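Yeah, one chain of the complex is gone here, protein chain that is, but the others are all in their spots.
First chain written, first letter: the chains are A and B, and each begins at residue 1.
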Amino acid sequence: MNILEISDLTVRFGGLTAVNSVSLDIPAKEIVSVIGPNGAGKTTLFNAITGIYDPTNGRICFNGEEARRPFRWTTALTLALVGLIAGLSLVLIVNVEPLWDTAITSNYTYQQTFLWSNAVSAASNYFGELPIQRFVVPFLIGGLVGLAGALAIWHRTRRAPEVAARAGIARTFQNIRLFNQMTALDNVLLGMDSQLRTSVWHAALRLPLYWRERDEAVQRAMDILRFVDLDRDANQLAENLSYGHQRRLEIARALAMQPRLLLLDEPAAGMNPAEAQELMKLIHDIRDRGITVLLIEHHMQVVMGISDHIAVLDHGEKIAEGNPEAVRSNPKVIEAYLGKES
Amino acid sequence: MPAPRRILFHWSFLIVAALIPLIELVLPGHPRIGDLLRPIFIMAMLGLGLNILTGFTGQLNLGVAAFMAVGAYSYAILTCDIYPFRLGFWSATALTVLVGLTVGLFLGLPTIRLRGDYLAIVTLGFGEIVEDVLKNLDSITKGTQGINPLPGPSWFGYHFHAETYQPWYYLFLGFLAVLVLLNRNLQRSRVGRAWISIREDELASSCMGVNPMKMKLLAFALGAAQCSLAGALWASYLGSSGEPGNYDFQVSIIALCIVIVGGMGNVGGVLLGALVIMGFNSIVLETVTNFLKAHQLISSSNVFTAPGNWKYMLYGLALILMMRFRPEGLLPSRQFKAEVHPNEPHSPPTS
Partner (left out) sequence: MSGSEIFLQQLIIGLSNGMIVALIALGYTMVYGIIELINFAHGDLFMLGSFAALTVVGLLGLDQLTAGAPGMWGGLFVMLLVVPLFCGGLNWLADRFAYRHLRESTKLAPLVSAIGLSFVFMNIGLLWGGVPMNVFGLGHSAASPKDFPALVSNVNLLGQSAVEFTEKDLMVFVVTLPLMVLLTWFVKGTRSGKAMRAVAQDRLAARLMGIPVDRVIGQTFLIGGALAGVASVVSSVYNNTIYFQMGYRAGMDAFTAAVLGGIGSLPGAVLGGLVIGLARALCDQYLETRWTNVLVFTVLILVLVFRPQGLLGARAKEKV
């Protein structure tokens, strides 16, 4: 069963085609590596999977569905509602002064009791006698602009990164993007954010749910830090950690999301052989927890050591695919890239 | 240890503030220092409102005066007896907060997705638009005359009035304390963490499942609600809605100065900023002007001699110099200080 199916994916930026008709199937609970020379389009591929870039062409299906906000009838309803509110608001805005006059000012004598029924009937009279251009026209304009605007905004955020994240895709970055001025613990807690239920109310008023959830979250976060062997550094600022520890923290943060698919972008960069060994063990442990791992890596020892399956990209195209043995001896791959044993 | 010092400031501020009217009673001549402090409390509330979006979430809002105006005018319309609503202080204030929240949502929805610098300009436009609208709808807002007089608040039958200022003082201080508490609670919670992650690295934050648009909108709307509250309290203090021109760009910039000079993202810093900026504005400037007037050093034909004519320049220089030398503010949140001085070693805050 494939957890991720990339079909004929093309990502183009203006004149540059970074990814060209790449198709790739990732079976669940496997460790798949994507390798290739620099500039081959690997990180662009990751960015397309995680919703940072929109595909120019092709599809990416995660668990059988494209990782983007579906257009359901509730969406249509919300958009229509926005349009309705916008239209009514514009009508109100255009008519506010005369409406206020007839409904409120005319019916109110200073410091006497005010009859709301009078105001309501005056208002409905006003609208009844309103010429078309002060009612229908603003309503249509407001409604259409509101609807179109909401649609435009919705469309543009359809494939936003948080959608892919919440669907179950987590990632690390080629250049570490930790929240440097938060502690390691806070970084991991942030990774858990989409699973927490504490709302603004709970937080502001310190309702019981806040305390309960906080304790559970901290427990879980510490468990994850233990899993990557960083629990001693929980209260260190992320930026004060060593490079190797930072890489592991990024992984911990991604794991906090309880993902089904984990994308690691060059996790072994800058590691010596001993550290690389530890990383390989960590990735194995992650896979044993049921998480599929997709890996971009240049460190050949790691790639050959843990991959069940390897795909090779060059200049945006997939030039080879297969198990480590097959890829290693593929002449096209050797020609394009291979040869750097670390 | 730095962390307790940081926590203590806003509490010490509030405690000292609570004691001032009592201290005054024992001092000879009963100086009414507290009287001068009320505008500082209001501006501190405005600063706290701005702090949520700008301090925590890192999005510049240059139009908070608009929300203050919305608050002041809503409160005025709801309480003045030239209009039929004639609500009491508490219900009017509660409704005003709701109005502020709604306006914040309304204005924020189409715009909160914009990048930082664009959002800044758009919020600038909000300030201008609200001012224009208030001026233009003068049959409702009474234009430059403003809506007045407004009745003072009442608490279980006791009516506030202008002569005894102490009840007002504690009322405003009470509101401020509640806002400080709520803001601090938000800051040290999942919500605050999400906001700060957006400020640090919005893209990474969204890749971790945080919805930046929703969080920014939340920050914007909550900030708007708080600024409206400040406006409502201001209107009740003045006994009038004031005129649209009172809620102009200058007010927004003073709020910005408060947050920036005091300390971005730090509630205690905002309080300090309010003290410094408003203290300068109301107390120092006044004193210097009076002094110069008394010694006849101010002449109406020489524009350079009136201290009030140098106000803009001082605010402007304050901003420029702060950005140059101490962008984190006088009393920074530990996190933000580290963000703007990336090459220095730091110790972590307690979680």
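Here is the rule we go by: a contact is a pair of C-beta atoms (placed from the backbone, for glycine too) under 8 Å apart; a residue touches a chain by one contact, two chains touch by 3 or more.
Note that the structure is predicted; figures quoted are calculated from it, not measured.
Novice: Using the touch definition from the header, name the shown chains in contact with the chain that isn't displayed.
Specialist: The chain that is not shown touches these displayed chains: A, B.
Novice: Where the complex has a chain not shown, which of A:Ala80, A:Ala119 or A:Val145 is the residue touching it?
Specialist: A:Val145
Novice: Of B:Val178, B:Val284 or B:Ile320, which one is in contact with the hidden chain?
Specialist: Within the whole complex, the residue contacting the unshown chain is B:Ile320.
Novice: From the listed residues A:Val96, A:Leu140 or A:Ile153, report the one that touches the chain absent from this view.
Specialist: Checking the options A:Val96, A:Leu140 or A:Ile153, the one contacting the hidden chain is A:Ile153.
Novice: Of the residues in subunit A, which ones touch the absent chain?
Specialist: 13-14, 43, 47, 52-53, 145, 148-149, 152-153, 173-174
Novice: Which parts of subunit B are in contact with the chain that was left out?
Specialist: 54, 58, 60, 62, 110-111, 114, 116-118, 120-122, 124-125, 128-129, 132-133, 135-136, 203, 249, 253, 256, 260, 300-304, 309-313, 315-320, 322-324, 327, 339-340
The definition used in the following text is that only the chains that are shown with their structure count from here on.
Novice: So how far apart, in whole Å, are subunit A and subunit B when each is placed at the average of its C-alpha atoms?
Specialist: From the centre of subunit A to the centre of subunit B is 34 Å.
Novice: Which part of subunit B faces subunit A closely enough to touch in the complex?
Specialist: Contact set of subunit B toward subunit A: 81-84, 106, 110, 113, 137, 139-140, 182, 185-186, 189-194, 196-197, 200-201, 203-213, 218, 222, 334-336, 338-339, 342, 345-351.
Novice: Could you list, by residue number, the parts of subunit A that touch subunit B in their complex?
Specialist: 50, 52, 89, 96-97, 100-101, 104-105, 107-108, 110-111, 114, 119, 149, 153, 156-157, 160-162, 164-166, 170-171, 173, 177-183, 185-186, 189-191, 193-194, 196, 198-200, 202-206, 210, 213-214, 217, 235-237, 239-240, 253-254, 257
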